[in-house]
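Shown here: the complex without one of its protein chains, the others still in place.
Up next is chain A:
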């Protein structure tokens, strides 16, 4: 079990089994078993909250939460946005394909 404390993230100081947690890349330096006050100071010095929010991991979690909270109206808006985006992509694809086929035809003509 580990002694865990999250003064700036809303976690009380408590013991927690290692299986309940996943380690991140961030490391704070303070002597082991230091008081919460020192943990807080080290945390704020390193600005962990901002660093965490910038990681891809945190962004994925946030995206998952947002998706779960989507209302019916939001789903409709997402659908429309996706549709629009796919149209644009398809349009560009078709343009490129057309160019490619034109080139191919030119080459064929030149070969003949």
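Throughout what follows, a residue touches a chain if its C-beta (ideal position, glycine included) is under 8 Å from a C-beta of that chain, and two chains touch if they have at least 3 such contacts; residues count from 1.
Here, contacts and distances are computed from a predicted model.
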- Query: What does the UniProt entry say the missing chain is called, choosing from "DNA replication licensing factor MCM4", "60S ribosomal protein L6", "AP-2 complex subunit alpha" or "Septin"?
  - Reply: "60S ribosomal protein L6"
- Taking the entire complex into account, which one of A:22, A:71 or A:111 touches the absent chain? A:71
- Query: Which residue from A:13, A:59 or A:80 sits in contact with the chain not drawn here?
  - Reply: A:80
- Query: Taking the full complex into account, what residues of chain A touch the chain not shown?
  - Reply: 68-73, 76-77, 80
